[in-house]
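Only one protein chain is missing; all other protein chains are in place.
The letters A and B name the chains in turn, as written, and every chain counts its residues from 1.
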Amino acid sequence: MRGIACLRHDRAGGALPTVSGRHGNTGEGHRMAAPAPILRMSGIGKQFPGVKALDRVDFRLLPGEVHALMGENGAGKSTLIKVLTGVHDIDAGEIELEGRRVAFSSPLAAQQAGISTVYQEVNLCANLSVAENIFIGREPRRFGRIQWKTMRRRAVEILSRLDLDLDVSAPLASYSLAIQQMVAIARAVDIDAKVLILDEPTSSLDADEVAQLFRVMRRLKEQGIAILFVSHFLDQIYEISDRMTILRNGALVGEYRTSELSQVELVGKMIGRELADLEKLEARPSALEAAPLVEAEQLGRSGAIEPFTLTIHEGEVVGLAGLLGSGRTEIARLLFGADHAGTGSLKIGGEQVNLRTPRSAVSRNLAFCSENRRAEGLIPDLTVRENIILALQAVRGWTRPIPRRKQDELVDKYITALNIRPANPEQLVRNLSGGNQQKVLLARWLILEPRLLILDEPTRGIDVGAKAEIQRLVAELSDGGMAVLFISAELEEVLRLSHKVGVLRDRRLVAELDNDEGLTTDALTETIASGARS
Amino acid sequence: MNRILKHRLFWPVVVLVALLLLNLVFTDGFFRIQMKEGHLYGSLIDIFRFGAPLILVATGMTLVIATSGIDLSVGSVVAIAGALACMQISDLSDQNSVTGVLSAVGIALVLSVVLGLWNGFLVAGIGIQPIIATLILMVAGRGLAQLITDGQITTVQSSSYKLIGGGYWLTLPFGIIIVAVVLALTAFLTRRLALGLLIESVGGNAEASRLAGISARGVLIMVYAFCGLCAGIAGLMISSNVSSADGNNAGLWIELDAILAVVIGGTPLSGGRFSLSGTVLGALIIQTLTTTIYSIGVPPETTLLFKALVVTIVCLIQSPAFRSKVFHRRRRPVAASAAPEEKVRVSA
Partner (left out) sequence: MTSITGLLDRRRTIPQKYIPVLVTAGLFVAMFVTGGIRYENFATGQIILNVFIDNAFLLVVAVGMTFVILTGGIDLSVGSVVALATMLSASLLKDGWPAYAVMVLVLVIGGVLGLAMGAIIHYFEIQPFIVTLAGMFLARGLCYTISTESIPIDNPTFTDIAQTRVNLGGDLSVSPSAVIAVVVVVIAAYVLHYTRLGRNVYATGGSEQSALLMGLPVARTKIAVYTISGFCSALGGLLFAFYSLSGYGLSAVGMELDAIAAVVIGGTLLTGGSGFLIGTVLGVLVLGLIQTIISFEGTLSSWWTRIFIGMLLFVFILLQRVFSGGSRRRTP
């Protein structure tokens, strides 16, 4: 076992300069005006059955930079990362690492050559301790016996270099996702990474955690590590990245210095059309004289959300703003009966209700699109048609099937209305892109013509075009009289759509603000930060 | 052609046809079906007749597996149902009394459903992993069956009871008719009504199904109860065929055969999509295999060896990983010999 591991390492190591050589390079890099790229990919082509995923893409990564890889979903970002890390072979082109041509047969081979990847879903073993997760596969041993003490001590050292102070013998599962990601980074760095790929690491982090991650990234940058960063959050890109490469439809759009490209230009280049599309939605009128639809009175659940009072009127869009974990999703789940409320009362349409299950909420015409599409939304192995009619069928019960013709009618209607691609109702949902999956989920609920539609992060992780479509849809639905509870981490989006914004902080609804002329993202940010009731 | 090749029942059908052809070569008149005294006879009929309990159990198992569960307890339920029915009948003053037998059968089936509900309660109510939840009844159930018969093999002399597993009706063995009815009922519930969609949805993603307003718990409990019912009917059939109840051996390992039948029929153990016709094919393959071994004169001791061989081959050719590896190697002639080697190792 040991012999094979060494052999592999030698093979990978043999193709690379020694560690001291690398530091020398970095030093040179700082002195030179334009440092030699540590990684150069040129003319990369990759074909999947029926799709040209990458077409003659060039990509350079300099030592000591944070480089953002930008593009809509389906632009080829993931494919580029996958061919780089040896998950897929390339059909054309070549990859050079530190001036030597390389081709990795597996993520492991890439990792041993110094290219480590930290994914959005942390790829560590949560059942093992923090220390083990950093060292597994290369535990310090004496005569084949794992030296637990040494391992723990060294783990503490490594983490302290990233300003992390953790109990390294606790199971990784006992820490938040952010910490888990940083442990993954610590592991990667300690394995001697020259190139660190962070694939959407911030999607589920709150602001503090993002700040901590960025601190770690800056520290690594100083050490000369090249970081490839993927994120959907433009603000984050502008905060942390030095340069960016933009892809569209599998082809290279260009390579830019972040400081020289405005956000509007960036979005334009990503989607190939002007940002105006996004801005078209008008500011929502603030006052509404409609009947209250949902009245939550001191509704709460211990450990999830402090008792809150919230009224949603018919045709009203209520936005919820707050950091991740501030209780946004928890409010949605209580209103939908996904969790039991421990305290308080809930009225729907004036009638006192006790929602025990989502089923009872659905039968009262509430709908809920979870933020977690894969785990809590779609059934990946069923077709688009089946996924769309699922909730309606659930309401009718299994004894009253929806006639096939009716199904096709409904499904076709919503595939067209929501512009779901591919427009094939018998396609398995797992094969759809994120944005289209989100639309399928929306269609499932829209068929029911709900009175209240709860959207939890409906635009997260989907491309800019689909995002605009969904925003427009929300506005239309509300104009048509549907109440919407809109949850999003993007304050602009919340502001653009909502009549009223509930602000959450630390599992408490701290403020309810009318969305009039005076309300700005800055004001929202301030409320979230201060937690003051205005 | 390509569509036929890619159809998920293609390989099971090929295996079944191959087995039947083997019989055609080795056994004279294998495909001959005769009418004797108003009853149909023949090897093909026998395959259906002896395979009836397995098809029944496998039908229930298919639905359970489609919810990404598994029911290990069906063998025990088979034994319990048979034991209870036989005990009831042996207590009757007139063992041939139709009402007496019917009530015995009814009680046995009700208990089977209750046992299924128990499994469903553990899985859906308490949230225990199906394999462990049903392991409880699998282990305890044989004890219960022996408890019912007091450890004895209980025999009955009831012609009414004998009908279920050994009798004929409308020229056909009664067991085949029962199977046909149960299958038709299952197909109606799942495919004509929407139960199938809900089962596949729960099996594909239970939490998402719950949030879509499906009572995942209700679906699960119903499916386990149905599986218990199927096992109960199979238990009656088996004990009626031999007019006795053996708590220890009745339906021994039938859960494994049933799971095999489901898997051979193309329903993945991970749940989601299921195929009832595939399951019937799978069960028929297993039964035909047993019949074939006898008919081509292989010593019965090697039945299990052949079963292992066929199961492995069927599972291998259905495995995408295996196919792609073998396919891959064919393109590169250097490693072409590697594929057969794997097969040899399996059978050795």
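A few notes on this one:
Quick note on the criterion: contacts are C-beta pairs under 8 Å (C-beta built on N, C-alpha and C of every residue); 3 or more make two chains touch, one makes a residue touch a chain.
Since this is a predicted model, take the numbers as computed values, not measurements.
The absent chain, not drawn in this view, touches the displayed chains A, B throughout the complex.
Of the listed positions A:36, A:128, A:234 or A:251, the one in contact with the omitted chain in the full complex is A:128.
Considering the whole complex, the residue from B:142, B:210 or B:273 that touches the absent chain is B:142. The set of chain B residues touching the chain not shown comprises 70, 122, 126-129, 131-133, 135-144, 146-147, 151, 247, 256, 259-260, 263, 269, 299, 301-309, 311-312, 315-316, 319-322, 325, 342, 345-346, 348. The chain not shown here touches chain A at positions 1, 4, 107-108, 111-112, 117, 119, 122-128, 132, 136-137, 139, 141, 144-146, 166-167, 170-171, 173-179, 187, 204, 208-209, 325, 375, 506.
Keep in mind that, in the parts below, only the chains that are shown with their structure count from here on.
Here the spacing of chain A and chain B, counted between their Cα centres, is 44 Å.
Put simply, chain B touches chain A in their complex at residues 189, 192-195, 197-198, 200-201, 204-205, 207-215, 219, 272-273. Residues of chain A that touch chain B in their complex: 336, 338, 357-359, 361-363, 368, 370, 375-382, 386, 389-391, 393-402, 444.
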